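Omission of a single protein chain aside, the complex is shown with its protein chains in their original locations.
A and B label the chains in the order they appear, each numbered from 1.
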Amino acid sequence: MDPAVNPAVNPAVNPALLLLADSRLPAGGHAHSGGVEQAVTSGAVHDVPSLAGFLRGRLHTAGTVAAALTAAACACAAGPPPPEPAWGLLDAEVDARTAAPAQREASRTQGRLLLRVARRVWPSPVLEGLARAVPNPHHPIALGAAAHAAGATPEEAAMAAAYHAVGGAATAAVRLLGLDPVAVHGLLAGLAPDLAAVAGAARSGGDWESLPAHSSPALDLLAEQHARADVRLFIS
Amino acid sequence: MGANHEDHHHAPDGHGRALRLGVGGPVGSGKTALVAALCRTLGPSLSLGVVTNDIYTTEDAEFLRRAGVLDEERILAVETGCCPHTAIRDDIAANLDAVETLEDRFGPLDLVIVESGGDNLTATFSRGLADRQIFVLDVSGGDKVPRKGGPGVTTADLLVVNKTDLAPMVGADLGVMDRDAAAVRGARPVLFTSIRQDPTAATVAAWVSEQVAAWSHAHAAHAS
Partner (left out) sequence: MPGRRAMRAGAAVATAPAPGGGTLVHRLASAPPLTLRQTGPSTVHLVSTAAGPLGGDRLSLDIDVAPHTTLELGSVAAGLVLPGHGTSEFLVTARVGAGARLRFAPEPTVLAAGCEHRLLVRLALAADAEVLWREEIVLGRHGERAGRCHARFDATRDGRPLLRQEFTVGDPALDSSPAVYGAARCVGTTFLTTPVKEPVVAEGVAVLPLAGPGTLVSALAADAVELRSRLEWGERAVRPA
């Protein structure tokens, strides 16, 4: 039925966004804790309130950067100009914003796996072009390009990125600490305005160099400590 | 790592790539011991790679590397974020990535063995990851395990009942296990092993060799 005449169909909600943000998207995300595993080991995250602080901090730093770069990648994929020559430059902008090697590695691993999944689920010349130009793209680059291939807008891509920045970390905390999953989902629901703000602030136009670059020194430390841990359940 | 521009690994029919063999089963049943035995026995004639899925550490990978049964670079460990069965069934991306990394680095390979983290009786490999799977039980779990079934026991291409040397000690009746397994598995094969007594796991290795031969015959790179 034509959405215009059926008010039950809300064209503003893109189903592709749900697929991209779903933790069941088989792109390896379940094995990343976004620093939570090390924060649990160190004791910094130990209950629902400390997890709340962690997630909010993560969203407004790493999440803000990821959302902005993802939106930029989605816009870049949409062109014009043809995106292929630009992927390397945009990818370098993510590199420059990710000081910790363990985080760069985690981002590229997740980016590569997402690109693999996206190429099969939403086959498109844009994704083939990205795979040629940057076979191991940073996650925001892969997510932005995949979002475009799936028919999502840069704003929607930014929302998926913002949610990705906290969703996986929240699930990891549930598993590691045995937290009440309903309480943790309550936290995520409470972050809805923040998610909207972070995604809304990610603009798709303009120059790349001035995109957000929020640093989270504690996450950098946690990531490198985690990379050195002997016992580890999560990749990052 | 994994710079699979051409994505040939994804040829849905598997042409031009190695047979991927999943080895699953409950904790401590002897999966790693079996993988080591297969490397020992098949290594001289086949080009191999191994991916391990550990729950905590890279212990299994370390064990295999120390065992010296295979060039240690050909053994990759995947971290599974608390959920070993997710990594072999629902979200196989990290495992596929590891398999493809091995093929990119050392290919063409004949066989890539993926050992799952010891989990539970319901954990089986996705068909998107493993072309064949072996489910390893051990007799010390009790002789009623095959009767209880579960997807691993019933659907695996090969069921291995290991540690038969312990059967007298734990009072397990191998005859009962054989009969019960046959009842739930139909014609699918069951092999009884003691890797302690036969570190070459000769019978299992023979079955795997047949699978590799059949696979490479059916999926040769230039076959049409």
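A few comments on the model shown:
The working rule: a residue touches a chain if its C-beta (ideal position, glycine included) is under 8 Å from a C-beta of that chain, and two chains touch if they have at least 3 such contacts.
Computed from a predicted structure; not experimentally measured.
Within the whole complex, touches from the chain that is not shown fall on A.
Of the listed positions A:92, A:192 or A:231, the one in contact with the omitted chain in the full complex is A:92.
Residues of subunit A that touch the chain left out of the display are 35, 39, 44-45, 50, 53-58, 60-62, 92-93, 95-102, 104, 209, 212-222, 224-225, 227-228.
The working rule: only the chains that are shown with their structure count from here on.
Interface residues of subunit A facing subunit B in the complex, by the touch rule stated above, are 24-33, 109, 112-113, 116-117, 119-120, 131-132, 135-136, 172, 175-176, 230-235.
On the side of subunit B, the complex with subunit A involves touching residues 1-5, 7, 10, 55-57, 78-83, 86-87, 90-94, 96-97.
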